[in-house]
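One structure follows; several queries about it will come next.
Left out: one protein chain. Kept in place: all the others.
Just so it is clear, A, B and C label the chains in written order, and each chain counts residues from 1 on its own.
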Amino acid sequence: MSYARQMIETNPSGPAVDVEVLAECIEACFDCAQACSACADACIGEGDIQMLARCIRLDLDCADVCDATGKMLSRQTAFDMEMARVALTACAQACRLCGDECERHAEHMEHCRVCAEACRRCESACDNVLSTMGV
Amino acid sequence: MSYARQMIETNPSGPAVDVEVLAECIEACFDCAQACSACADACIGEGDIQMLARCIRLDLDCADVCDATGKMLSRQTAFDMEMARVALTACAQACRLCGDECERHAEHMEHCRVCAEACRRCESACDNVLSTMGV
Amino acid sequence: MSYARQMIETNPSGPAVDVEVLAECIEACFDCAQACSACADACIGEGDIQMLARCIRLDLDCADVCDATGKMLSRQTAFDMEMARVALTACAQACRLCGDECERHAEHMEHCRVCAEACRRCESACDNVLSTMGV
Partner (left out) sequence: MSYARQMIETNPSGPAVDVEVLAECIEACFDCAQACSACADACIGEGDIQMLARCIRLDLDCADVCDATGKMLSRQTAFDMEMARVALTACAQACRLCGDECERHAEHMEHCRVCAEACRRCESACDNVLSTMGV
C-alpha cells in the first residue's frame, strides 16, 4: 500500500472524501509536480528555447500548483470544502493547460509525452475528487 | 525599489498586467506565505490545539497556495491568462478563508491579527490583478 | 516504470549519477514530503499538542527540505555536484531528525510509524546518492 493511502487511514480525522479517490489524487499531484519539474529541465536541455518557452513556463506553473494541491489534500484535519474546491479546480486547469502544451511536442520529445501523461492523470484525479465532493 | 519590481522591469518579456499592481501582488503573496507559515507555528506553540486546529490548517493551506501563486506571477515569459486567472482566484479565496479564521482569534492572539492583515492585503492584491486582467 | 525513472531516461542531459539510485531518491523525497505533510496534520488532529509539538515542527521542516531536494534532483541540465551535495546532506539530516522523533511516537500512533518509515527510506536514498557521487 502506498504511503499516501496509509497516511490517510492512520489519520485520526477521517477523510472528507472516498479514500481511494483521495489517495489517487494525492499521488497524482506529487507525481505530476515531479514530472513537470523534470520536463522543464529536459526542455532547457533541448536547446530550442523559442519552441519550448511556453512548455517550460507551464511546466513550472503546473509543478507549483500540483505541489500546493498535493500538500493541501494530505491534510484531513478541519477539512474545508471551499478551500479544496478552488485548489482542485486550479490544479485540474493547470494540468489541462500543461498537458495540452506537452502533447504538442510529444511526438518529437519523449519527456513531453511522459509529462503529458502525468498531467492527464492528475487532471482526471482532481476531477474525480471534485465529483465525489458533489461539485 | 523592491526586488520584485526590479525583476519585472528587467525581464525581456514585458509584464502582461500593470507593473505596480503586479509587483504589489507578488510581494503580497510571498509575505502572506511567510506570515501564514509563522502563524501556524505560533498557534502550535499556544497549546490550545482544539480551538486552533482550523486556523493551523488554513494557515498551511494558504501558505502553499500563496507560494505557488507568487512564483507563477514572477514569470512573464509566455504568460497564460487562463492559468493566471485560476491561480489568482484560488489564492484570493485561500486568503479570504484564512483571513476570516485568523480574525476570529485576532483579539486574543497578536500573531493571528498580523496574519489576518497579511491575508487581507494578499486577497485584495489578487483581486486587483484579476481586475486589470478584465476578469 | 515510475514517472521519475522515465523522466530521467528521456532527459537529453544524461544523469550525473546511477539511474536507479537517482530515481529511487527522487521518489523517496516526494513520498517523504507527502508523508511528513500528512503526519503533521495527523498530529494536529491527535489533540495532545504538548507531546507532539516537536514532531509537527520537524514534519513541516522535513517536508520542505524533501520537496526542495526532490525538485533539485529532478533536474539533470548543468548538474552541479556541490549544490547536490549540500542539498542531499541537509535532506538526509532532516530525515534522520524527523525519523528519530516520529519513531518515539510510533508505538502509539500509526501515522508516526508510517512517516518514520518514509523518513528512513529517504535518508538512506540520499546517502546512496551521496555515495555514488563519491562524497
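Going forward, a residue touches a chain if its C-beta (ideal position, glycine included) is under 8 Å from a C-beta of that chain, and two chains touch if they have at least 3 such contacts.
Everything quoted here is computed from the prediction, not taken from an experiment.
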item	value
Chains still shown that are in contact with the chain withheld from the display	A, B, C
Of B:D67, B:D80, B:E101 or B:E123, the residue in touch with the unshown chain	B:D67
Interface residues of subunit B (partner: the chain not displayed)	3-4, 6-8, 10-13, 26, 30-31, 33-35, 37-39, 41-42, 44-47, 63, 67, 70-71, 74-77, 109-111, 113-115, 117-118
Missing-partner contacts on subunit A, residue numbers	40-41, 44-45, 47-50, 53, 56-57, 60
Missing-chain contacts mapped onto subunit C	53-54, 56-58, 60-61, 64-65, 67-68, 71-72, 75, 77-80, 82-83, 86-87, 89-90, 93-94, 97
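Methods note: only the chains that are shown with their structure count from here on.
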item	value
Chain whose averaged C-alpha position falls nearest the assembly-wide average	A
Dominant chain pairing [most C-beta pairs in contact]	A-C
Cα-centroid distance, subunit B relative to subunit C, in whole angstrom	27
Numbers and ranges of subunit A residues touching at least 2 other chains	67, 71, 75, 77
